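Yeah, one chain of the complex is gone here, protein chain that is, but the others are all in their spots.
Every chain is named by a letter (A, B and C) in the order it is written, and numbering of its residues begins at 1.
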Amino acid sequence: MSGRDIDVGDAPPVPLQVASPGRLARWRDSDLLASFLGSKTAMAALLATVLMVGLAVAAPLISPQNPYDPAQLDLINSNLPPIWQADGQAPFYLGTDDQGRDVLSAVLYGLRLSLIVGVLGVITSGVLGIALGLVAGYAGGALDTLIMRVADVQLTFPAILIALVVDGVARASFGGALDVGPLIGLIVISIGLSFWVQYARTVRSSVMVEKGKDYVQAARLIGLTPPVILVRHVLPNVTGPVFVIATINLALAIITEATLSFLGTGLPETMPSLGTLIRTGNRFLFSGEWWIVAFPGLALAGLVIAINLLGDWLRDALNPKLQ
Amino acid sequence: MSRSTLKILARGVAAGAVATFALAALPAQAANVFRFAFQGDLKSLDPYSLKESFTEGMQQAAYESLVTLDKNLKFAPGLAESWETPEPTRWRFHLRKNVKFHDGTPFTADDVLFSAQRVRASGSNFTTNVPSDAEFVKVDDYTVDMVLKKPNPIALAQFPTWLIMSKAWSEKNGAAQPTPANATSPSYATLHENGTGPFVIAEHQPGVKTVFKKFDGYWGKAESNLDEAVLTTIANPATRVAALLSGEVDWIDPVPLQDQQRVNASGTAIVMAGPELRTIFLGMDQDRDELKDSSVKGKNPFKDIKVREAFYLAIDEETIAKRVMRGQAVPSALMIAPALYDRASEIKRPATDLKKAKELMAQAGYPDGFTLTMDCPNDRYVNDEAICQAVVSMLARINVKVNLNAQPKAKYFAKVLAPNYDTSFYLLGWTPSSLDSHNILFEIVGCRKPGDKSGRGSWNLAGYCDPKIDEIADKVEGETDKTKRDALIKEGFETLNADWGYIPLHQQALAWGVSKKVHLTQRADNLLLLYWVSKDPQ
Amino acid sequence: MSETILSVRDLTVAFDTRRGPLTAIDRVSFDIGRGEILGVVGESGAGKSVTGSAVIGLIDRPGRIAGGAIHLRGERIDNLSPEAMRRVRGKRIGMIFQDPLTSLDPLFRVGDQIVETLRAHTKLSAKAARTRAIDLLAEVGIPAPERRIDGYPHEFSGGMRQRVVIALALAAEPELIIADEPTTALDVSVQAQIITLLKRLCREHGTAVMLVTHDMGVIAEAADRVAVMYAGRVAEIGPVAAVVREPHHPYAVGLMGAIPTLSQEADRLSQIPGSMPRLTAIPKGCAFNPRCPKVFARCRIERPEPILVGASRVACHLYDVTEKAA
Partner (left out) sequence: MLAFLLRRVIQAAAVLAVVGLIAFSMFRFAGDPVNQIVGPDTPASERAEIRKSLGLDDPVLVQFARYAGDVVRGRLGISYQFRQPVSQLLAERMPATLELAFCATVFALVVGVLMGVFCALRRDSWLAGLFQAVSLIGISLPTFLIGILLIYLFSVTLGWLPSYGRGDTVRLGWWTTGFLTWSGLKALILPSITLGLFQMTLIMRLVRAEMLEVLRTDYIRFARARGLSTRAVHLRHALKNTLVPVITIAGLQLGSVIAFSIITETVFQWPGMGLLFVQAVQNVDIPIMSAYLLLVALIFVTINLVVDILYTVVDPRLRLSSPRTA
């Protein structure tokens, strides 16, 4: 890129486009695909993400063991090293933990849990944020002020703190042990409540811009109701930014879940997520049973790095300023 | 780049530090400081608030008892120079003169009378340490009589953990009553200490650190050469081991089983695995008519002896000892350690029998098992949560689905202990403070009755009850002939075992990690007693 | 013509892209004499600004000077070391940018920016530099300069800011000023003032000016000579009077039609159909040939070299008498 006032290659004035191009055309015009194919990192990141998502989805089919089923764990197989070490045993290719849990299976199931929690959390925060953003932007006035003030307050607290508080309050309110289902729900809600602000702000500002445009006024004149206008005309304009936020938030959500589990307030040891596995494995850092912490750690790091790379690339590709 | 930045950073900070040095006079560095780390915390400084070995051991550095235990667990004079039994129901204690509390006031008979009353008051966790029928009489300032209703050969058994507090100090600071377990207002005695022991607690930050300083006005001659001892809490096992290996601390407890080899190989520290007296066992709620948090409604499966037996037989303790405990545990047939009961070897632990367990479940009407919740501490005993997890997967083989609720010990105890007894199935560890079987038969196995102030069944969270065992326990308490007594105890334990009342698992090996610079005595009850700790001067 | 201050010969600037180098400036030559104002005109993308940037040595990567030579008072400056070139900038060549609103660093007082420039090039003390800065501000017509010197850029109006920019460009008394669209961003009423100011200052200091603009009105008013650029090449260069009144190159002819006069109310460049080619697609021969109303075969094959036509030099085959004769 050259300085902007060196007017090299300035395109000749293009006549104003009359009709907005179709989505496909927009995709092509934005050079998204070209930029994608041109970026080796983006390709590698996508490949890694797809691979890991695939492994996660297929976990029940390909795992040698169901690590969540206590009946399948046998203490006899505990603390086995990976297969390439002297005491390694098939089918425990990456070794086992202190309960005889197959590390490979646990990592696969853990990836699955991490992704489930992450995706659900992102969807929750996205739906919440987009809805509130639409409402705030369209309604304006007191409602807008209220929502955006709440967003400000919310921004005061990092996600992990909010998630911990939600978790703690829920524990205080329900008492005792939560089943895994509700527990996952709780974590998803914690994450949802932590990450909605960015969506809301983006959507709101976009609505503010679109609201004043002629076509929205026209749509209103022909009798379309606000929800229809919002959904049909405003939403498509924010898909790009929202998608970028969602990608980056997915990585954050996965980290948040892992952190909660690491702090001991997330998923229990009997149903370990990657974070729980790392917490347990951490105990064996000195005793030479490195595989219990290393593989979950690698899987988590790999997943998050891949998603972040994708997110970075998407942001750059969709940001006209940087093109 | 980051290294050079760090250097700059460090330089800046150092410059700041130097500047501040000029302003703040550094406290004189104590000559010989023993630093030690425990996985948990010293929960309370009030010597009657929590019966927990580590807390008790720490309190014994600052507080003293009338009768104490020597390195071989034999009675030795403490604040009482000597004692005698002029008649079978009267015990006379001759108190040590010239003993001073840390606040400088002298120790007298009034303090003993006060402590005897306070330790048995409501809210005390040590009510059973002093016989409930004992009456204390002041003969003179340095002589106290304990008058019992009936003869009791083991009346002094728990005296070593009954620590004497100052009457004047307690009353002055509004701490005349022990802190109740669920108090919401802080008690002075919880955070402050005033004992007669060789160490003063100079600083106590709950959950962070506690500083012990040598008490210069101590009446005796301490074996320890320490000037100061600093206790820190390091909950994370790996961090704790790292701290020992790097020399940041001189003593840690416990050394995780998996790290013992590494500690021994380090050359700077060793593992001291003592004969562990604590028995880890599982309790099954046999009190409620409907089990809490279970799929079984309207009845309590644990009331069926077949279910209890099935549980017992399904749990493969041998494998737990070998794998989870890495061979550092001894499977136990009894609720007491063999070291504490001479005829222990006569009772054998039934072997694991999965087939029979399944049959029993079918006979009891649960061929497809049932669901229940298990309570488990995750920071109290060696590999506690791992043991529970292993139990969960073993019970899965007889189709019992166990939801494991593993929690930090504070939460765990608040849930399962009196008065809530809120548990269906739990793991607990127990060392009889009297080092005697009676304590087990009385506190763990004895029937618990609402309003019973004697302390019987006070730790019987399972609500197990067999009046026959209560009778035996009472006989044991009064029996002075060892042979007869041991026979009675055997009968008691066999009755319990025949009823599958509890599932004893093992005696855990509790290992300390000790720097080679430190010399100390590890007594069989595993208390860390600072007055026996010495450290090579730097 | 008086002493030559700037001499540009066959200047070529290329931008390296993934698809190979693109020639943005193609063998451009011109001179500017002492106190002379050379107007450089052309459409956006014609290479005016790049030429200015090349002269002052501010071509950013991936651009580079690919050929030719630039002499300032006979001293070659296009191949100077970065540090030597830095000393030329500001000291011997001043520059004025298009947008006064963005040319000044918003976080620094205008006085500090002038003092900073002065001290970068002279040995003035801080105090002397400040006095000089006040003089400069006064000279460019800023009222109450001793007070305004401590103002921040945002406290000045657009016209006033451009005066500050001019003061900055003049600070070290350069021999040459490159003014890149100095009035475009200003109100019409202010434009004239700024042009007058610029003209006056150049006359007084004898500074040569390269005035880059797309506004023929400005050229007509301010410039002594004018160069018309198209697609990175000089189409025609000559005295303003000649080029404006009697343009020769067909593109210049079209461009001159853009000066609004009473008789002509046509839109800018409306006489020339089509648009300037992209750098990637500069046609063979004369770059203007696809749009040229008078195009003929040779224009599509051979690039025309500048030929002296009257007082102007014109790069057009139409005026190549030898060829015509043949």
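To be clear about the criterion, contacts are C-beta pairs under 8 Å (C-beta built on N, C-alpha and C of every residue); 3 or more make two chains touch, one makes a residue touch a chain.
These numbers come from a predicted model, not from an experiment.
Hidden chain, full complex: it touches shown chains A, B, C. For the chain missing from the display, the contacting residue among C:31, C:116 or C:221 is C:116, taking the whole complex into account.
Listed residues B:158, B:190 or B:294: the one in touch with the omitted chain is B:190. Annotation: of A:54, A:91 or A:168, A:168 touches the absent chain (contact as defined above).
The hidden chain makes contact, of the residues B:53, B:161, B:232 or B:403, with B:232. Check C:13, C:38 or C:56 against the missing chain and you find that the one touching it is C:56. Counting over the whole complex, chain A has residues 3-5, 149-150, 152-153, 155-158, 160-161, 164-165, 167-169, 171-173, 175, 251, 255, 258-259, 262-265, 275, 278, 282, 285-286, 293, 297, 300-301, 304-305, 308-309, 312 touching the chain that is not drawn. Even with one chain removed from view, chain C keeps its contact list with that chain: residues 56, 58, 82, 86-91, 94-95, 97-99, 102-109, 116-117, 120-121, 152, 154-155, 165, 168-169, 171-172. Where chain B meets the chain that is not shown, the touching residues are 1-2, 5-6, 8-10, 12-14, 16-17, 20-21, 24, 26-27, 44, 179, 182-187, 190-191, 205-209, 232-236, 238-240, 242-243, 245-246, 248, 407-408, 410-411, 418-420, 422, 450.
As a working rule, only the chains that are shown with their structure count from here on.
When every chain is reduced to the mean of its CA atoms, the largest separation from chain C belongs to B.
Computed centre separation for the pair chain A/chain C is 52 angstrom, with centres defined by C-alpha atoms. Per-chain CA centroids place chain A at a distance of 46 Å from chain B.
Across the assembly, chain C contributes no residue in contact with two or more other chains.
Put simply, chain A touches chain B in their complex at residues 69-76, 78-79, 98-100, 176-177, 179, 268-270, 282-289. Remark: chain B residues 236-238, 241-242, 245, 256, 258-259, 261-262, 293, 316, 319-320, 322-324, 373, 383, 385-386, 389-390, 392-393, 395-397, 402-406, 415 touch chain A in the complex.
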